[in-house]
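All protein chains but one are shown at their positions in the complex.
Up next, subunit A:
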Amino acid sequence: MSKPVTRIPATNALMTNKRRDFMSYVWGFGLALILTLVPFALVQWQATTRGSLLIIIAVLAMVQTVVHFRFFLHLGRKRKREDLLLVLFSTSLLIIMVAGTIWIMANLAERMTPI
């Protein structure tokens, strides 16, 4: 049971903890920003060919996911079973959606009358 709140004066340990948290968010935000701006820039200035552009964007997107997991969802060093299950579950759903979409749309494209 929680006692009536008395605000505990921030001790040193608390302060460093807070600081670490803050820095972790800053890192996450910075990385996410870079990983977003780079693909936009690549597209804007047509840095490479279409094929490699697509691959680069996909790879950056996946790195972005990892960054989110690590810095915002705090999945990281301390592994927990619950977390693992959720990550596996999410991944499998995403794979189902993406693979299913590609399968269906590619099949449709194949069956279209060529222009």
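Note that in this section a contact is a pair of C-beta atoms (placed from the backbone, for glycine too) under 8 Å apart; a residue touches a chain by one contact, two chains touch by 3 or more; residues count from 1.
Keep this in mind: contacts and distances are computed from a predicted model.
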Name under which UniProt lists the unshown chain, selected from "Heme ABC transporter ATP-binding protein", "Cytochrome o ubiquinol oxidase subunit 1", "Transport permease protein" or "Phenylalanine--tRNA ligase beta subunit": "Cytochrome o ubiquinol oxidase subunit 1"
Interface with the undisplayed chain - residues on subunit A: 1-5, 82, 89-90, 93, 96-97, 100-101, 103-105, 107-108, 111
